[in-house]
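Every protein chain except one is present and positioned as in the full complex.
The block that comes next holds subunit A.
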Amino acid sequence: MEILHFDIAAPTPATGTRAMALVGVVASGNLEVLLERSDVSDRCVIEVTTAAHGFRDLWDAVTADFVARRAAGGLRIAINDGGARPDTVSLRLAQGVRMIEEPEA
């Protein structure tokens, strides 16, 4: 397992009141994303636990793109990665933000 930390300046804070959101599953080629609120609304903190070693550059690019394009400010995100492709990572992160911004059911 490789553990990667990212702490990124986030231009847009996440809205909504939901405390947490969980999307995806831990499976080969997939990943599980847990999103929680933090106190720092202009930062996004992401911790990745991945079975695939040596892809730090790729995670750098994917997380930076995510924070630039989505409302990721004030989120603390934990990722359990089963070797997902970057497009799947981007999709799950976007789904996670949509879910945490939704009103509670």
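One rule holds in what follows: a residue touches a chain if its C-beta (ideal position, glycine included) is under 8 Å from a C-beta of that chain, and two chains touch if they have at least 3 such contacts; residues count from 1.
What we mean here is this: contacts and distances are computed from a predicted model.
Name of the non-displayed chain as stated in its UniProt record, restricted to "ABC transporter permease", "Putative arabinose-binding protein", "dihydrouracil dehydrogenase (NAD(+))" or "Malonate decarboxylase subunit alpha": "Malonate decarboxylase subunit alpha". Only one residue in the set A:12, A:41 or A:95 touches the chain that does not appear here, and it is A:95.
Those residues of subunit A that touch the chain absent from the view are 52, 58, 61-62, 65, 83, 85-88, 91, 94-95, 98.
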